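A single protein chain has been omitted; all remaining protein chains appear in their positions.
What follows is subunit A.
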Amino acid sequence: MDFIDYYKVLGLTKGASEKEIKKAYRKMARKYHPDLNPNDKEAEKKFKQINEANEVLGDAEKRKKYDQYGKDWEHADAFEKAKKERSRSSAFGGGGYEGYSYSGDQSTDDFSDFFNTMFGGRSQRSQRRQVKFRGQDYNAELQLGLMDAYITHKQTLTINNKNIRITIPAGVEDGQTIKIQGHGGPGVHGGPNGDLYITFSIVNNTAFKREGENLYKTEEISLIKAVLGGEITISTLTGVVKLNVKPNTQNGTKVKLKGQGFPKYKKDGQFGDLFITYTVKIPTYLTPRQKELFEELAKTNL
């Protein structure tokens, strides 16, 4: 656990006046307020930090204690007391499904261990995203391999110790977010629950590039095959196919394999296409006999 320089967090020095602290805090809150920085984890983290700094420096008693112990905070009485209540649980449980990593945001109300150790609990006075009616929205990231996004499947996630079973539709995109209504934090005074937003992070370890429902791959063919044509075998995402290379195929030629792409999102049974780009491999070594034959060819003005 590290010491946190709350003055530095607010861009101030130790002798800052009450007015300066207030001003610095307000200025930074306007800059990093989560409502003004949607989907910005860094801003959210920063907002949390400045709130924590303000909670300490904006409160005469806490500030006095903080200034007094400073870097020797570990010797403060509070340390021993708080040590016992240190084990705090984060807002989200771990992944519910083997092989997937799953991370949610920490609650925006979480203060640092340093704060909790030095000051115990927190007061109600600082700005924070308190639930006033509708429950808090939760954001989570779910990491999938490309092949996991190939077939519609169900998965169980553990969120705040509750298991929920979600359907992951085939063809989901990297960075796509789905909303699961009512699975966020509880509302208060009869307000509805918040929603759960799951953003997919799709890791593509395959030889294919994906763009939506289409897949792309580069395939090397020999010079002879490019010139004379012939059959080649290539692997698609789920199997192998035989392709007929036409005679006189140019370097960079693209062929389309209809329906061999990725599933279309929420269009059951429909697939995109697979595009193969040929690169013609020029030999780097020729046997004397091959060289002779090429020289022979050269004479034909090829």
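Things to note:
One rule holds for everything that comes next: a residue touches a chain if its C-beta (ideal position, glycine included) is under 8 Å from a C-beta of that chain, and two chains touch if they have at least 3 such contacts; residues count from 1.
Going forward, contacts and distances are computed from a predicted model.
Within the choices "Phosphate transport system ATP-binding protein", "Multicomponent K+:H+ antiporter subunit A", "Ribbon-helix-helix protein, CopG family" or "Chaperone modulator CbpM", the name that UniProt assigns to the complex's undisplayed chain is "Chaperone modulator CbpM".
Within the full complex, the residue among A:K48, A:R210 or A:K225 touching the omitted chain is A:R210.
Here one chain is not drawn; of A:G15, A:P38, A:G239 or A:P288, the residue touching it is A:P38. Considering the full assembly, A:Q181 is the residue among A:Q181, A:S235, A:N251 or A:Q290 that touches the omitted chain. Although one chain is not shown, part of subunit A still touches it, namely residues 26, 29-30, 33, 35-36, 38-39, 127, 129, 132-134, 137, 173-175, 181-182, 188-192, 204, 209-212, 216.
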